[in-house]
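Encoded as C-alpha cells, the structure appears first; notes follow it.
One protein chain is absent from this view; the other protein chains keep their places.
Chains here go by letter, A and B, matching the order in which they are written, and residues are numbered from 1 within each.
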Amino acid sequence: MAINAEQALAATKVGATARVDAAVLPRFTPGTRVRTLNLNPPGHIRLPRYIRDKEGVIERDHGVFVFPDTHAAGLGEKPQHVYVVRFSARELWGPQGGAKDELLVDVWEDYLEPA
Amino acid sequence: MNGVHDLGGMHGLGPIDIEQDEPVFHHEWERRVFGMFLPVFATGAFNIDEFRHAIERMGPKYLATSYYEHWLAAFETLLVEKGVISADEFAARRVALAGGMN
Partner (left out) sequence: MSANHNRPLSDVEIRVKALESLLVEKGLVDPAAVDALIDTYEHKVGPRNGAHVVAKAWMDPAYKARLLADGTAAIAELGYSGIQGEDMVVIESTPETHNVIVCTLCSCYPWPTLGLPPVWFKSAPYRSRVVSDPRGVLKEFGLELPEKMQVRVWDSTAELRYMVLPERPAGTEGMTEEQLAALVTRDSMIGVARVAVPGQEGART
C-alpha cells in the first residue's frame, strides 16, 4: 500500500517525467514566427496571461509532453510538442520593456498559431 | 483559470524579502507537508496538474499563505474530492487534536 522509505528514496532518483514517448509531428520549427492564443478557460491552463495574444519566435522544440489542461481535468494526456517561444520585452510590456531584453517561455503547441 | 497565482507582470506586491542563510524548512509542520508530497502522489489519488490546479483554486487566500500552506490546502481539497478522506473525518480529527501542545 504505502511506499516505504526505500521505495520513496528510489523514486526521488527516477522522478516522474512528463515527457511522452509518442511519434507526434511538430507543427512549428525553430525560427518560425508564432502568435499565442487568447485563451481564458475556467480550468487549468499553463499559458500565463502576460503572454496571451502576443507574437514571438520559436526558439527551441523541447519534444513531446503531457498537456496539463486536459490532464488536470481527467481528459487524458493529449501529448504534444512544447516549444520555447522568445518574446521581446517591448512586445510584452510596451515602452516599459527593456529595449534589448527578451522573455523565453515554454509554450504547448495547443496555445499557438502561426503569426 | 485567470487566477491570482498568475502573477507575471503584476505590480504592487512588495519588495523581494531575502533571508540570508535561509533554512530549508522554517517549521516542523513544513517538513511533514513536504515529506508527504511523494507518498501521497504515489497513491495515485491525483496527478501533478490536478495538484497545481487545486492550489490555483485557493483564491485570494493564496497571497496570504505560504508555499507549504498551498500544498496543504491542495492535499486537503483533492483528498476529499477524490473520496480518499471525507471532510467529516478531517473535521473530527482536527477537533480531536485541538488543545494539543507542541
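Operating definition for what follows: a residue touches a chain if its C-beta (ideal position, glycine included) is under 8 Å from a C-beta of that chain, and two chains touch if they have at least 3 such contacts.
Source: prediction; values computed, not measured.
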item: Chain B residues touching the omitted chain (full complex); value: 5-11, 13-19, 22, 24-29, 31-40, 43, 52, 55, 63, 66-67, 69, 72, 75-76, 79, 84-85, 89-90, 93-94, 97-102
item: For chain A, residues in touch with the removed chain; value: 1-5, 7-9, 11-19, 46-48, 50, 62, 65-66, 82, 84, 89, 92-93, 96-98, 100-108
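Please note the rule applied: only the chains that are shown with their structure count from here on.
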item: Averaged-CA centre spacing for the pair chain B and chain A, given as whole angstrom; value: 24
item: For the chain B and chain A complex, residues of the former touching the latter; value: 1-2, 6, 8-9, 38-39, 41-43, 47-50, 52-53, 56
item: Chain A residues within the chain B interface of the complex; value: 2-3, 7-8, 11-12, 16, 18, 40-45, 48-51, 66, 68, 71-72, 74, 92-93
